[in-house]
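Partial complex: the chains shown occupy the same locations as in the complete assembly.
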Amino acid sequence: MSSVNKPGGNYLPVIIHGGIAYVSGQLPRRGEDLLYAGKVGAGVDIESAQEAAALCADLCISAINQATGGEDKIVQVLQLVGYIASAPGFTRQSQVMNGASDRLIERLGDRGRHTRTSVGVAELPRGAPVELNMMAAVRA
Amino acid sequence: MSSVNKPGGNYLPVIIHGGIAYVSGQLPRRGEDLLYAGKVGAGVDIESAQEAAALCADLCISAINQATGGEDKIVQVLQLVGYIASAPGFTRQSQVMNGASDRLIERLGDRGRHTRTSVGVAELPRGAPVELNMMAAVRA
C-alpha cells in the first residue's frame, strides 16, 4: 500500500470528471525519495523495473482512492500508458509493464484489467526508469 | 483487412466504457510476426514507416470491430497518438503518421477524421518503428 505523493509541479494528482479519473504521471517514489533511478537495460535490470512499474501502479490507485474515498469506487481501469527510460537497444518495454499490469489485476481483479501502451523514452523526470499514466472509470 | 493481434502482455486489446473505445498500443505485426523493425531515418525509410503506421491503424480498427461486432459501430475516431522510433535527427514524424491518418479516412470517411499527436521515441517494444494508440467513440 502506498501513500499519495505530492505532485512535482503546478498540477493536480487526479481530476475526476464525468465518471472518469484522470491520473497524473506517477514516478516510482515515496514522498520526495525516488526509489529507482537509471535506464532500463543499463543501470536498471528488468526485475527492478517491474517493481518500479508496480509501485507506479500502486501510486495511481492511491491517488484515485484519495480523491474518491475508497478503492471500491474504482469501476474499471481503462487505459495505462507506460513510459520506460530505455538504454539504446532495449526493446522489452512490454515485459517491464507487466509489473504494473499484474499488480493492478492482483489488487483489483477484473476491475484492474486495462488497455495498455508501452513506449521506450529517452529521459524521464528526475532520472526515473518508469513513469505511468492512468485513466479509470469511477463512481461517486 | 487485418485480424486482431493477441496482446503482448497481461492486458486487453480494447475496453469500451461510456461509449468510448480505448485501444491498446498497436505494433505493425501479423500474429506474432513483426512486419517492420528498426528506426525511422536509419534502417526504415519514410515510405515503409507510413505502411507500418497504416497497418497499425488497421489493427486498431480491427480490435474495435471485434469488441463491438462491426465497423458501422464506430461513430468517430477521436484521438491518435503515434510513437515513431526515430534515428537521431529524424524529425518527420508527422509525415510518417499521415500513413495512419490517410488509412483511417480512406476506410471510415469523415468518421475516421481524428486529432493526432506524433512523437519521436528512443525505442519501441520488439524494435518496432511505429506504435499507435487510439480512442474512438462507438455505439452499442
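Chains here go by letter, A and B, matching the order in which they are written, and residues are numbered from 1 within each.
In this section, a residue touches a chain if its C-beta (ideal position, glycine included) is under 8 Å from a C-beta of that chain, and two chains touch if they have at least 3 such contacts.
Because the structure is predicted, anything quoted here is derived from the model rather than measured.
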Copy count of the single sequence across the entire complex, 2 present: 3
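One rule holds in what follows: only the chains that are shown with their structure count from here on.
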Separation of chain A from chain B, taking each centre as the mean of its C-alpha atoms, in whole Å: 22
Residues on chain B engaged by chain A in the complex (per definition of touch): 7-15, 17-18, 22-25, 81, 83, 85, 121-127, 131, 133
Residues of chain A defined as touching chain B within the complex: 18-20, 75-76, 78-81, 86, 88-95, 97-98, 101-102, 105, 113-122, 135, 137
